[in-house]
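Just dropping this structure here.
Here the complex is missing one protein chain, while the rest keep their positions.
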Amino acid sequence: MKNTKNMLWGGRFSQTPKANLLSYNSKENIVNDYRLIPYDIIGSIAHVKMLRHQNILTKKEAASIIKALEKLLKKYKKGQFSLNPSLEDVHMNIEVEVSKMTPHGKKMHTARSRNDQVILDMRLYMRDELISIALMILNLCTSLDLLKKINLPFISYTHTRVAQPITLAFWADSYKRAILRDLERIFNLHSRINQNPLGACAVAGTTWNINREYTAKLLGFQGVQDNAHDVSTNRGELESEFVYILSSIMIKLSRISEEFLFLSEKGIIEIPDAYCTGSSIMPQKKNADFLEIMRARASRTIGNLLSILTILKGLPSGFNSDTQEIKPLLFSSIDMTKESISLMSEVLPQIKINKEEVIYELEKGYACSTELADLLCKKGIPFREAHELTGKIVKECIQKEIYLSSLTSKELELKSGIKISDEELKIATNPDKSADARFDMAHIDLSAYKRAVFRLRKKSQLRI
Amino acid sequence: MKNTKNMLWGGRFSQTPKANLLSYNSKENIVNDYRLIPYDIIGSIAHVKMLRHQNILTKKEAASIIKALEKLLKKYKKGQFSLNPSLEDVHMNIEVEVSKMTPHGKKMHTARSRNDQVILDMRLYMRDELISIALMILNLCTSLDLLKKINLPFISYTHTRVAQPITLAFWADSYKRAILRDLERIFNLHSRINQNPLGACAVAGTTWNINREYTAKLLGFQGVQDNAHDVSTNRGELESEFVYILSSIMIKLSRISEEFLFLSEKGIIEIPDAYCTGSSIMPQKKNADFLEIMRARASRTIGNLLSILTILKGLPSGFNSDTQEIKPLLFSSIDMTKESISLMSEVLPQIKINKEEVIYELEKGYACSTELADLLCKKGIPFREAHELTGKIVKECIQKEIYLSSLTSKELELKSGIKISDEELKIATNPDKSADARFDMAHIDLSAYKRAVFRLRKKSQLRI
Amino acid sequence: MKNTKNMLWGGRFSQTPKANLLSYNSKENIVNDYRLIPYDIIGSIAHVKMLRHQNILTKKEAASIIKALEKLLKKYKKGQFSLNPSLEDVHMNIEVEVSKMTPHGKKMHTARSRNDQVILDMRLYMRDELISIALMILNLCTSLDLLKKINLPFISYTHTRVAQPITLAFWADSYKRAILRDLERIFNLHSRINQNPLGACAVAGTTWNINREYTAKLLGFQGVQDNAHDVSTNRGELESEFVYILSSIMIKLSRISEEFLFLSEKGIIEIPDAYCTGSSIMPQKKNADFLEIMRARASRTIGNLLSILTILKGLPSGFNSDTQEIKPLLFSSIDMTKESISLMSEVLPQIKINKEEVIYELEKGYACSTELADLLCKKGIPFREAHELTGKIVKECIQKEIYLSSLTSKELELKSGIKISDEELKIATNPDKSADARFDMAHIDLSAYKRAVFRLRKKSQLRI
Partner (left out) sequence: MKNTKNMLWGGRFSQTPKANLLSYNSKENIVNDYRLIPYDIIGSIAHVKMLRHQNILTKKEAASIIKALEKLLKKYKKGQFSLNPSLEDVHMNIEVEVSKMTPHGKKMHTARSRNDQVILDMRLYMRDELISIALMILNLCTSLDLLKKINLPFISYTHTRVAQPITLAFWADSYKRAILRDLERIFNLHSRINQNPLGACAVAGTTWNINREYTAKLLGFQGVQDNAHDVSTNRGELESEFVYILSSIMIKLSRISEEFLFLSEKGIIEIPDAYCTGSSIMPQKKNADFLEIMRARASRTIGNLLSILTILKGLPSGFNSDTQEIKPLLFSSIDMTKESISLMSEVLPQIKINKEEVIYELEKGYACSTELADLLCKKGIPFREAHELTGKIVKECIQKEIYLSSLTSKELELKSGIKISDEELKIATNPDKSADARFDMAHIDLSAYKRAVFRLRKKSQLRI
């Protein structure tokens, strides 16, 4: 069994930790820590440079530590650096590796704690992922823009019933605007994440003459998170906001998924075979499983958010190991969301819309009733009465099994006492035409958003 | 039983809705709708003014409707307007009331739907509540600032164990900064909420020549939410963000509560009798129930968030009645959060800190160990070795049942081989002094935040 | 302002609780407590009878208290007993009322605490509600049995795509069996709930010579929950199990709702007008809002469960006021579930199934493909090859726009090299016939379940 001599904190202890205790604490964590390696190394380089800059380390000491760290980074990039679970976490693994290469390694932890270190790593990681997801959202918008170029009528539903004719462009635009709100949330969160936590040490800062602005500059942070107790206590808050935003994104994807399952079942849209799978027993089946899985992954992301919030609730102040368990929840949420956005962006422009079925659905759903009521209203009947009258007309049509588009202006005059031209009636009751009249949307140009993402990247640039 | 004649949509129906159906749909909803009454009236006034401005209503028609609406608003303010549950919701109640006062009431619903109406009401309501909560957060910060003025040592914990000496000011500052991040989230959300949804109608806009910029101006919105399908489909998204922010606030309050329960049990702080209650059986008890209830209300807020997200997940596009059920979840979260902030703001400055117990806790917890290790390190021992050495010293002290502050410089020299002056040692190991050395925090002035909240209010001003 | 003289615990205090503190703690709670009044009174009667039986109270004392309690119960039943919020809760309200009627009221709290009292009230309440929900589940099953008597083909879906023909009876039976599992869960929970907590006092029992078996017998409990610390600490555990079961029920109802929204939109089933509502703008609309609301209420129930579990997580042992907040979560979950079961039971037998559309959906969905593959397989082709071959046949049919039922035995022989009679082929590919061959289900008789519920009631009978 390993003993606390390997540990960085053995002095006060008379027993070494038991293997199964370490396994309980760290077995899963060390796997999760793998993706933090580069951030931990970069953070350590910045820390050591600052210690040198402040004359806490000598030139020679700093140089040898940084050299060792850079070597380790290369090893990691080649896939040759694996973490030893008996050393608890990524931080101790790196310090021990560095100390093997240089005796000065023992000085690299001066004026910091694993507490501010892991918070730093997570900030750098989240910052990268925020930008990566921002770029993916732009991609998704580009896919939606491709749909917007297709000139086709489409169906709006309310209460899972046909509502009114819309256009495919209108539908696509609505999801674009919705997802752009999540992009704005990402911008908001970025400004909170991009603050330097390093130097908070355990929970209470340090009497060493450190320079937090200096590490902030090296690491591309916009500012310093001043209060150490705040840094430590609120580990997990930004992660929770991140997963909230991911939930918001996944909910939207789950809704497109639901709608596509529904519309493809009806033959209104078609998902390409390349994105479907079959049944092992029913030969006719062409299932779009990925839409169901995406829907379920929205649920998993929500569950992850919930776990994080439940972890944080009622914790006493200061650093608590409970927050370690937030890592896998964030990581899996990020992975699921990125894969979902990416797949949806790829599939969206390949969806086929069956125009004939769209029109049939609109006719069958009496989608132009509101247009008809509005037409009567414009001719002078109060809206509430026009609504009542049109309701009765629809009821009759259903009984006679005819569509609104077969109504003649004479019949309408008979029922309403109002003179309406054939032309007017046709525009109102023809699903293909009715939509056009309604839309004169402002187009949202993506380029402003692209520039904003670009600025985000620039703001977050390492200067190491 | 009521019949669909009272309803605004009876034309197409051959049966009237059953009483228990209406009760299932509306019984709870109509109670929730009560707080939307003023917003529904104001939104209706703006809508009618716009219809007039666009010549859709005559001057006379508009005037008579607005007069009726204003009358209703007065009635509501006097507590004389109650909602009739058989009329489904606040919108129909108001339209029916107006129609009793003027025959033109039947025209007020022209070019809108209950769908965009309820979304409008909720936006106006949320906007008000955002500002009200923003003001309460400023209050809470002011309470924390009062604590900051008290010059007392305090305890930081990590892992529910004494970590290092801090000051009460440092502790209070950490919560102030944390809660100000939530205030920033409120600012972020306000910009998303303060967009005009009116004119989206059911889900697909309208062919009426409406003017959405005009109603936006009247209602104090910063812009128009362009896409009607987006407006309708994403009802509930902003509510979810709101409750996320409330959860974030409540989690912080739950953590202060947990800490206060813990510290007051130990006699380190004291909650005034006026905020405690007793036990019906145990005569010695003085319980701070409110802290437990606040902790539980954090859980309820989180559960409400979860309910909202679960409601939204997997819904098809367009308007769905599921979102009606978001109302009570938002309302109860807002109520619980406001009451909690308010009570905490009141209690905070009345908390008594027992300095003697603070010092005792710090001594007993060997809180100055890090200072001691840092001192040794500054004298030339690599941090890792200084840490190990200090660990051993602490172990010995525990065995001998003495505190770090009783260590003499001679003993230390014996153990470490390092010469340290009595003065230096005293500063490092005296809990009352050690904290001072570490803090030189920037003070956050609240006035910038106050101005920002003021601007928010100005931005949201009604121009009716 | 009220003062602690009214309180039952003022001795140790030097300040009276502030009004807003009491409001924070009790304002909502006292409203929730209303439904506990009868249980609190009955529990108190049993407690006083036991105190008398053990000679702790004199005959006269006991009689006068019981008389007062019975008077109060009558008052409550007439709707004349309202709770005074300044007295914190139902328990203090009742004790104070009794003490107004008899000076011996001050003795009724001997050997109990509000802690075991509220747990007792909740047990009695939950026991009643469990039985009430059990009866409603039987009702729902009876409704499903009505559907089972209708001889109609129906559609099974997998992945929201037509799978195979089934019968309506088969569909109904599947939900009946599913909901009966929840009934079994209710039986399981009943045995855990029906244990006497009274006598646990605050958390640690009492030295009074009480008789817990005696109160258990009076109150219809099957046994005594022995350990007082367990009673107090685990308040909320049974509530969480209750809401878990309610979630399980609501999830099933939400799934029927989803399916009905989907099937009614397609015209396969029809929801009677009496259970639908219209749109204020779109005259053709007939929305089954209640199905959407039921779906959302499943989400709310799940959120309530989550709140409860989050409240309980990480609480220290003993009684904590956090658990007070579980009440509204349980109450609203029970109310929503009961109303949902009741409405669904009423609507289910009134659903109309459009046989023509069912057959059309099955044909269009090539629902008999599995039957065809099985037929080929029975003639000697390995299943995997029969599946492949049938898949190709379906693909051809789709391209030719014909249904499986139009296939001739000759064409099939040509493709498969297998001789199949016209009769066999017809049975396999005719959706109306194919289902019949597959089902020979055991019928579940409800009478055993009815007897079980009856036994439950008997077990829980008061003997006061």
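Should a chain be cited, it is by its letter among A, B and C, assigned in written order, with residues numbered from 1 in that chain.
Assume a residue touches a chain if its C-beta (ideal position, glycine included) is under 8 Å from a C-beta of that chain, and two chains touch if they have at least 3 such contacts.
What you are looking at is a predicted structure, and each value in this text was computed from that prediction instead of being measured.
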**Complete:** The one residue from B:93, B:143, B:158 or B:460 touching the chain left out of view is B:158
**Complete:** Among C:315, C:336, C:359 or C:425, contact with the omitted chain is made only by C:315
**Prompt:** From the list C:53, C:395, C:426 or C:459, which touches the chain that is not on show?
**Reply:** C:395
**Prompt:** Of the residues in chain A, which ones touch the absent chain?
**Reply:** 4, 7-18, 20-21, 24-25, 88, 91-92, 109, 112-115, 201-202, 272-287, 289-290, 292-293, 295-297, 299-300, 302-308, 310-311, 320-326, 329, 339-340, 342-343, 346
**Message:** Across the whole complex, list the residues on chain B that are touched by the chain not included here.
**Reply:** 158-164, 261-262, 265-266, 278-289, 292, 306, 309-310, 313-314, 365-367, 369-370, 372-373, 387-391, 393-394
**Prompt:** Contacts of chain C with the missing chain: which residues?
**Reply:** 8-14, 99, 104, 106-107, 109-111, 115, 156-160, 163-166, 170-171, 173-175, 177-178, 181, 184-185, 188, 192, 201-208, 225-230, 232-234, 237, 240-241, 244, 247-248, 250-252, 254-259, 262, 295, 298-299, 302, 305-306, 309-310, 312-321, 370-371, 374, 377-378, 382-385, 387-392, 394-395, 435, 437-439, 441-442
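Quick note on the criterion: only the chains that are shown with their structure count from here on.
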**Asked** Once you find the CA centre of chain A and the CA centre of chain C, what distance in Å lies between them?
**Response** 35
**Prompt:** Rounded to the nearest whole Å, what is the centre-to-centre distance of chain A and chain B, using the mean of the C-alpha atoms as each centre?
**Reply:** 23
**Complete:** Separation of the C-alpha centres, chain B versus chain C, in whole Å, is 32
**Item:** Where chain C touches two or more other chains, by residue
**Value:** 278-287, 289, 292, 306, 310
